[in-house]
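Down below is the structure, laid out as structure tokens.
Just one protein chain is left out here, and the rest sit where they should.
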Amino acid sequence: MIFFWAFVVGGLFCVIGQIMFDVFKLNPGIALTIFVITGAVLDGLGLYDPLIDFAGAGATVPITNFGNQLVHGAMQEAEQHGIIGVVTGIFEVTSAGISAAIIFGVIGAFLFKPKG
Amino acid sequence: MANKKKKNLPPAAQRYQEFQKHREIKRPLLKNCVKAFFVGGFICFIGQVISTMYIYFFNFTEQTAGNPTVATLIFITMFLTGFGVYDHIGQFAGAGSTIPVTGFGNSVISAAIEHRSEGLILGVGGNMFKLAGPVIVYGVFSAFVIALIKTILTQWGGL
Partner (left out) sequence: MKAFRLMLALGIICILISCSADNNKPNTQSGETEFKKITASDTSSQSISNQAKEKLKKREGITSIYAVNTDKKLVIAFEIKHHKRFQLASTRKDVHKQMEKAFPDYEAEVSTDKRIVLDLKELEKKVDKGKLSKKQLKKEMKQLVQLMKDKT
């Protein structure tokens, strides 16, 4: 069941993205930024975690999860260290996506040659 | 803003813009949305399969399985990008391949590969986050603002 809902919810996120591209003529960079900010806002309102419970990877794979995790890390640290934690804790949970992108980006640059 | 810009243009350019607007190919919205839905959904489905595997065969909980899942997806993206497959998927699926983290990974990795010829430090290192940079910058900043508001509300507002 969770596989089905992961598919549907993840697909719906992409449809919203496609509408942003086609109807509002946004370029991908701006659309992605809006998505991340939306994710952060949704988590701020406490709506993103129930969505993850419901849809699993359908909510954790789209880029909105990036914003969600940033807020999560900040809040986790803030609970322990107060207001300073908001600054220091932001990358606490998120590191995986960015570090994986950097590591595999450099490896990819060694492995592959640019085309065209 | 757009109107102001238009008025400042010479009449020939204005006419051209009208003409261009007229001739612009209308994007088939519904078809694109369907494609984006299925490809994006499929990527999330694969993500779910990977994270379920991490939960069943390794010692990860639902919470902790998220990070290795993202890393695995980006690892797969590296090969798809390197062999030029991801470009094709992107052309076909539009937002379906951009919105999942694989799109984020693709933008970083393709920039790294493309700028390899400009040298490792300034080429790869400097251009890697050219496309993904704004996402990180505004993601971090908005997360900071939201977490700040929430912390203030919970700690001092007694909410």
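Worth pointing out:
All chains are identified by letter, namely A and B, in their written order; residue positions are counted from 1 within each chain.
By our rule, a contact is a pair of C-beta atoms (placed from the backbone, for glycine too) under 8 Å apart; a residue touches a chain by one contact, two chains touch by 3 or more.
Because the structure is predicted, anything quoted here is derived from the model rather than measured.
Residues of subunit B in touch with the missing chain: 34-35, 38-39, 41-42, 45, 52, 55-56, 59-65, 67, 92.
Against the chain not displayed here, subunit A makes contact via residues 1-5, 7, 49-51, 53-54, 76, 92-93.
We take it that only the chains that are shown with their structure count from here on.
Annotation: 9 Å between the Cα-based centres of subunit A and subunit B. Put simply, subunit A touches subunit B in their complex at residues 2-3, 6-23, 28-33, 35-37, 39-41, 43-44, 56-58, 60-63, 65-67, 69-71, 73-75, 78, 82-83, 85-87, 90, 93, 95-102, 104-109, 111-115.
Per the touch definition, subunit B reaches subunit A in the complex via residues 27, 29, 32-33, 35-45, 47-52, 62, 66-71, 73-75, 77-78, 81-84, 93-96, 98-105, 108-109, 111-117, 120, 124, 128, 131-132, 134-136, 138-140, 142-144, 146-152, 155.
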